[in-house]
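Dropping a structure here in structure tokens format, bear with me for questions.
A single protein chain has been removed from this complex, and every other one stays in its place.
Per-chain numbering from 1; labels A and B assigned in written order.
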Amino acid sequence: DEIREFARGVVESEIEKHAADGLGRVDYALANGGAWVVRHSEAYDVQRGNWFLLNARNGVHHNADKMLKPSFGEPGQCFPLKGSSGFVQIRLRAEIVPEAVTLEHVAKSVAYDRSSAPKDCRISGWLQGSNPNSVIDTEKMFLLTEFTYDLEKSNAQTFNVLNSAGYGVIDTIRFDFTSNHGSPSHTCIYRLRVHGYESDSVSVMAIDS
Amino acid sequence: DEIREFARGVVESEIEKHAADGLGRVDYALANGGAWVVRHSEAYDVQRGNWFLLNARNGVHHNADKMLKPSFGEPGQCFPLKGSSGFVQIRLRAEIVPEAVTLEHVAKSVAYDRSSAPKDCRISGWLQGSNPNSVIDTEKMFLLTEFTYDLEKSNAQTFNVLNSAGYGVIDTIRFDFTSNHGSPSHTCIYRLRVHGYESDSVSVMAIDS
Partner (left out) sequence: DEIREFARGVVESEIEKHAADGLGRVDYALANGGAWVVRHSEAYDVQRGNWFLLNARNGVHHNADKMLKPSFGEPGQCFPLKGSSGFVQIRLRAEIVPEAVTLEHVAKSVAYDRSSAPKDCRISGWLQGSNPNSVIDTEKMFLLTEFTYDLEKSNAQTFNVLNSAGYGVIDTIRFDFTSNHGSPSHTCIYRLRVHGYESDSVSVMAIDS
């Protein structure tokens, strides 16, 4: 009976986490929460070549926010970028102290082909402020983390940022991938998430750290 | 091995329940099952003030059925009503003997802010019959249950009705909230569900009880 209760407790907390968007962590890059894609490298159309020019607003494809939405385990719920390297720049829903980022691809068990998954990745972040399209001084950009997406691990992989409190707040991140898992034509981004917290006392914390 | 089998059994039944709309209970207020919102208090737009007048059909906002649909763990999949009190009136898919209602808000672990969750709530029910917009004699309305939505408990909270068989069948419910968890501007309704059963022998049962 003790074991029974214990097992039920484990199951309930795991299912609760699963039901809570898979990770049970707040995502400041969720499209539905007010985040959006500001820029991205050239998009790719598997069937007809490039539809980038036809459907873009200010260079952002109308499907680009697929990268900031849940995929619910479905193959194809991603946004394809041309080639094996590229980038996505995201305005977060609020100014936050960043703590971690999650890159998600489709689960191995249901995927037709995973050669289009990103491999070597880098995340930068900065405080863009009122004009999301203005050019930012590279001195104000921080390297948040570098990582390799591993096809053998769980499909949603979370990476802590290097020095969480050291940057002050950010409102924009840029995701660069320099390689993928083999596809010469395109790289598919299922979902990017950004974790952290909003803070009114950030300047104090930055001094403390 | 016995423990192994037991653990697997617990997991499977819990996941089955989770996959079955989270609760594994029939919902007679599901939009996709034929229920709809008949009336509601004034809607609220976080960004631009009030969009109520622009998008309403007979006083019902075109997004109001978000309250009768799954949220799949996503923050923002709710319908915002103005202020800290208000109401929603729902036509059920069928005449039922009501047994319980469920109020769901977003999970704590992924929410940006939960001050917009409803707090003190009341559910009434009645048999409206053929004209869903006609005014009903208040004598024919029953108080089904009163409850307080608790931010510390599971995000979908179910409350039994006070006297299930005593009302006969109903086809309409009204959800009133008189307070929320702190937001002065609006209250967000993620989902309302109504549980019970259809019955051909309701009058007999009502006499028995």
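Here is the rule we go by: a residue touches a chain if its C-beta (ideal position, glycine included) is under 8 Å from a C-beta of that chain, and two chains touch if they have at least 3 such contacts.
What you see is a predicted model; the values in this text were computed from it and never measured.
Asks: With the full complex in mind, choose from A:Gly59, A:Pro75 or A:Gly168 the residue touching the hidden chain.
Replies: Counting the whole complex, the residue in contact with the absent chain is A:Pro75.
Asks: What residues on chain A make contact with the chain left out of this view?
Replies: The missing chain touches chain A at positions 3, 6-7, 10-11, 14-15, 18, 22, 72-77, 107, 109-112, 154-155.
Asks: In the full complex, which bits of chain B touch the chain not displayed? Write them out.
Replies: 3-4, 7-8, 11-12, 15-22, 24-28, 30, 32-34, 70, 72, 93-94, 198
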